[in-house]
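Every protein chain of the complex appears in place save one, which is left out.
Going in written order, the chains are labelled A and B, and every chain counts its residues from 1.
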Amino acid sequence: MSPDLNVVGNSVGRSDGIGHVTGRTRYTADRSFPGMLHLKMVRSPLHHARIRGIDLSAAERVPGFVRALTARDVPHNCYTILGLIGVEPEEEFVLAEDRVRFKGEAIVAIVAETEAAALEAVSKVQLDLEELPAVFDVEEALEPGAPIVTHWGNNTFMFEGHPCRRVRLGDVEQAFQQADYIVEGVYNTSPIEHAPLETTGCIAVPEANGRYTVYTNTQALYFSLDNTAIILQVPGSQLHFVGGTVGGGFGGKVDVIVEPIATLAAMKTNRPVRYTYSRAEEMQVSSTRSAWRIYVKDGVTRDGHIIARKVTSYADSGAYSRQTPYALTKHAANAAGPYAIPNVAIDAYCVYTNRQPTSAMRGFGVTMASFALEVQMDKIAEKVGADPWTIRFINAYHDGDMKPHRKLVEDATLIETMQAAATRVGHELPDVFRSMTSAPRDAGHDGGRS
Amino acid sequence: MASTIVAFELGGREVEVMVKPMTTLQSALRDQLGFTATKEGCRQGGCGSCTVLVNDEPMLSCLLPVEDVAGQRVTTLESLTPTQGLHPLQQAFLDANAFQCGYCTPGMTMLAQALLDHNPAPDRGDITQALTGNICRCTGYGPIVRAIEVAAQAMHAGEEGQPR
Partner (left out) sequence: MTVRSYFLPRSLPEAIGLLETHGPELLVMAGGTVAMPLINDGISLPGAVMGLRRAGLDTLEVAGGTLRIGAAATLTQLLAQPAVPMLREAARNTASWSIRNMGTVGGNLFTPPPGGDVAVALLALDAGVTLAGPRGERVLPLADFFTGFLSNQLAADELLVEIQVPIRSDPTLFIKFGRKHANTPAVVTVAMRLEWDGNVVADARIALGAVGPHPIRAREAERLVVGTSLSADTIAVAAAAAAQGCEPFTDAIATEWYRRRMTGLFVSRALEQLAQGAEGEGR
């Protein structure tokens, strides 16, 4: 190790450590401003409904009520989470217009002098809703006659005109004919809420110079700023976002949901406005990791080589897609696993249902594929009567192999990772696996990696 | 809905707050007194991030009307911090990296202080049992438990006048 390294190999104290252990770190909700108002949201009590009317009169009479915001007040009433990276179409409203598509969808924002008054006013808003049939299962949502969640007529996100993300390599159907065994599995995962200890929130403060300072615990500060500027139709220079201190995120605070409406409320009232999720909102309204259903069909030779893999995946996006199409693309690229398989067919669907919207969470798209595929690998091992290590070593990909989505494998480490894992758990590997490397297959035994 | 004045002892000094009926101790501390070390994670009694000591016993300030602590002794993380340096628990949390986002740290520290008041030499089981109501979403708890063990030893050694 080079003697001039100051950090590598040393334990470096955290710059925010003293703040954390003394409680002096200032999180978003630790700030307070004179005259600060509180925003609370009227949310849909139904999974799917047409909005026939909203009666604010009783709410307006609650002492401390300041004003209500509805869809009409929002200059560009669409979230632009994906639009910012060029993914269309826009489909999620800041405040619901004629329809609500999940239980908990925001309909009316209430701004009041105190949080208590805001909550009381929220309870007094009368919604006239016509309940519509709802769908909660990804495959039911794709059946003819299913309730349609989106505004474009079917329940899938469209990838370049296709209802699913497709990856093809070789010919799986022909390879299934040649296989000694067909091994099939269906794998389901549940939605998972990030549950950060600090709930999502922000405070928008009007400044004397006409700008708005927004203190936020977003994980994506400039994403949040751009999204707010577009929704409010103001130049980005009118917004000053202050963030960086986040009480737990794990991907859950890239939704950029709270800042636009809080800033709009600050504009309409010319006062600081705080909008922080309750724990129930964090659990029931903020995005979760998607639930997935993954079908895997493998063609396997008698000696355990996988010669064909067909994967059909359904991500339950919930009522709006947020970052799930992006997760799905990552999923499709990885749905064959870290294995060299000559024939692959992947169809991955991002499906809309009347559930809570879903979005980013650590390793999104890939984690669920790994779960499905690694259970599947064990099933293959059982079927061919080999041990699970062997099945993985003989199918592991090497540098230079072609992945199904036409990328050459680089920096493969599956073999070395398994070797290290075997050592750690005290599992004795046969020599043939102990001496294996991820080096390109045509580069000789040790591949020049040494 | 008249406000009332509630007086209590906070970190060794007398404080008074003027509150609407049933304002929580959490809100009085954070919103009125500016003592924001006490956190707000759920306001449901489910996360422990608002743990404070009332007469040296751990309680959840989100579930406690401030009227209920009139005349009582309340201790928060602010008053645990010495004038110079750090309390042994704070030092141990810092050294062990017993936090990532830091949001659970004040509640964890107050709970740990209460534990060491009751039991100066807790074993690992005592510590994990005591911490069951305080959620940390980042660390997996290991470094927190270790920090409390280290702090217990340091405080024990300190009391016996041994070199630290």
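Following the convention adopted for this analysis, contacts are C-beta pairs under 8 Å (C-beta built on N, C-alpha and C of every residue); 3 or more make two chains touch, one makes a residue touch a chain.
Predicted, not measured: the structure shown is a model, and the values here were computed from it.
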item: Touch criterion as defined above, residue of B:V17, B:A37, B:L60 or B:C104 at the omitted chain; value: B:L60
item: Touching residue (missing chain; options A:L46, A:V66, A:A116 or A:A134); value: A:A116
item: Full-complex contact with the absent chain, from A:L84, A:L132, A:V234 or A:A280; value: A:A280
item: For subunit A, residues in touch with the removed chain; value: 40, 62-63, 115-117, 119-120, 122-123, 278-280
item: For subunit B, residues in touch with the removed chain; value: 1, 20-22, 24, 43-46, 48, 51, 57-60, 62-65, 67-68, 111, 114, 129-130, 132-134
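Simple rule for what comes next: only the chains that are shown with their structure count from here on.
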item: Rounded Å distance, subunit A centre to subunit B centre (Cα mean); value: 34
item: Subunit A - residues contacting subunit B, complex; value: 13-14, 16-27, 29-30, 32, 114, 116, 194-199, 246-250, 278-279
item: Complex contact set, residues of subunit B against subunit A; value: 20, 30-31, 34, 36-44, 46-47, 49, 76-78, 81, 86, 90-91, 93-94, 97, 99-106, 109, 135-138
